[in-house]
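Here the complex is missing one protein chain, while the rest keep their positions.
Take a look at subunit A:
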């Protein structure tokens, strides 16, 4: 895995990809586990709390809102 500090890529989607899988891997995993626990009955915002943490981490890593 590439350490965050050395990422030179400029494409926003590429950066999002990197942050979603490395920088914020922990929050991503928590969100994924929440969905996994409820995936037979998923409704809108059922894992909102977990996603908010994941999203906040992504926003900070991306250094902007999108």
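Keep in mind that, in the parts below, a contact is a pair of C-beta atoms (placed from the backbone, for glycine too) under 8 Å apart; a residue touches a chain by one contact, two chains touch by 3 or more; residues count from 1.
Here is the rule we go by: contacts and distances are computed from a predicted model.
The complex includes a chain that is not drawn, and of the options "Exosome complex exonuclease RRP44", "Trafficking protein particle complex subunit", "S-adenosyl-L-methionine-dependent methyltransferase" or "Ubiquitin-related modifier 1" the UniProt name matching it is "S-adenosyl-L-methionine-dependent methyltransferase".
For subunit A, the residues in touch with the chain missing from this view are 13-14, 16-17, 20-21, 28-29, 31-33, 35-36, 39, 42-47, 51, 54-55, 58, 66.
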